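With one protein chain withheld, the remaining protein chains of the complex are depicted in position.
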């Protein structure tokens, strides 16, 4: 027996509303997208956080962004060990099958995953150290980032820095994938790092010249 | 040195437009979301596919859905082995930290990941059998679904069936997580399975009574 | 210059969806309601609380309930002093102009207004005692109800009792309006008291025989 339940009614109604308006007005494009397949220009890797709407920020239409969302927008290093790597699978599909021209990694302020990593590293979240903690083990990816934090800064500043380190870590790990590195070197793919401040709606990007984040 | 490049200008322009309009008009809500934290009602697990916009279909606002997107909207079984499991981390965070009331798994038509799995299983995509293929190993999650396909059906039907099996598999695997099972049994969490036809904009949902997908 | 801002875009989209579906399917009825005027069978007085949806509970359609919502579903006593009394105006309009056959007062669990009244009366919310506190002065209406609470009960029980007293108080105050009393006595109007438990979705009603609330 299935564990599923019916969809809440307010979502059913909104879906019917969408179908009668937005969908109906764009039917020809949706149909063509279905028949010819997607051809997104960019892959976006962002956080699952409900407050981060990358399609809204960039006015993206259907078919424009191939989007992977996970906790803290992290990319693990290349590790072809035959195990399941959902993020690596998404990157591989985007670069080798869809041949996207850009991969954009977007971090954000008030990230619960980054905060959890910080708490874990400072001894304030022992439960995340458990082997069985999926969030804890996932955030281990950011341990090298934590090591790079300014030890003299206060906690709030260090957490903010760690959000930027999450973006840097993902970009660095992306370059460990042979097919990413190859595409970047052949100028078929470019990588971009962004950070979104939720409260102020501001966007900073990683400046390759200085390796610092600057206002877009 | 960072591998990053500056953001393409057309995205910079769209961002500035968004900030001057949509963001500006919703500043008070964004700020409150930043200060008080998110409290999404539901987690949505959908595909990275650029043609699937769940926030558009459901008229969702910022803060409403916690969204994880991976290839073919798959959830692996519970496996607390200390390795990195991005999807499991997202599910754990949604259920135990955010205490969402719903998890919605949404599959879709023309799914490249599902097609790849089908090709791999029918001997038409030997490269996906390689140990080093992240997409292939990720789609291994769907092998039990492939076994359940009607052998008498034609290929196109079987691929469509396999898309539905991806949703069923994710729901079943979700129930293997102790904290999901516990929350479902205590009526604190409900699971939902959907399938979106891209060309027709139609939505079917998994009917718990029949275990079949029916029009919403 | 107007202080207004444009409507958030997600609401604009949902409205267009509603208009293309729910409204469109019921256009003939809406048009008739507009041309012939409303003729609601009942007035409902419930709380502003976002968790209380009386139209959902009773499957009410357009035109069925004349609904007044205020903090803690309170009706003040009859006081024709020439000042502005929004609740009394709503009651007067319902009874004398619309000639509704029922007035239903519906309280609910976890009511912030009732909790505030309790805190004020027990010395835990001095700010509500300020003359300038609109919430405090409004909740003064419930002071007689507070006096009737069982002094031996614990705080949680007393707050729950106070929610029921809010319903009783409103019904009693309704009877102080001459046009309500007259209509009730002529059997042209009946009054009803309900209490909704949000967590369990249960409804209790005031039993006139015992003056206690019993499961519906």
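First chain written, first letter: the chains are A, B and C, and each begins at residue 1.
Heads up, the rule we're going with is that a contact is a pair of C-beta atoms (placed from the backbone, for glycine too) under 8 Å apart; a residue touches a chain by one contact, two chains touch by 3 or more.
The model shown is predicted, which means the values in this text are computed figures rather than measured ones.
**Student:** In the complete assembly, which of A:13, A:26, A:96 or A:202 touches the absent chain?
**Tutor:** A:13
**Student:** Which residue numbers on subunit A touch the omitted chain?
**Tutor:** On the side of subunit A, residues 5-6, 8-10, 13-14, 17 touch the unshown chain.
**Student:** Identify the residues of subunit B touching the omitted chain, counting contacts across the whole complex.
**Tutor:** On the side of subunit B, residues 25-29, 31-32, 36, 39, 41, 59, 61, 63, 99, 101-102, 183, 187-190 touch the unshown chain.
**Student:** In the full complex, which residues of subunit C touch the absent chain?
**Tutor:** 1-8, 11-12, 14-19, 22-24, 27, 30-31, 33-35, 37-38, 40, 43, 48-51, 53, 55-59, 62-71, 74, 76, 80-94, 97, 102, 104, 109-110, 112-113, 131-135, 137-141, 168, 171-172, 174-175, 184, 190-194, 197-203, 205-208, 211, 216
As a convention for this text, only the chains that are shown with their structure count from here on.
**Student:** Closest chain to the overall C-alpha centroid, by per-chain C-alpha centroid: which is it?
**Tutor:** B
**Student:** Provide the C-alpha centroid distance between subunit A and subunit C, rounded to the nearest whole angstrom.
**Tutor:** Those two chain centres are 46 Å apart.
**Student:** Distance-wise, how many Å sit between the C-alpha centres of subunit A and subunit B, to the nearest whole number?
**Tutor:** That gives a centre separation of 14 Å.
**Student:** For subunit A, which residues are shared contacts with two or more other chains?
**Tutor:** Counting only residues that touch two or more other chains, subunit A contributes 14, 16-18, 22, 24.
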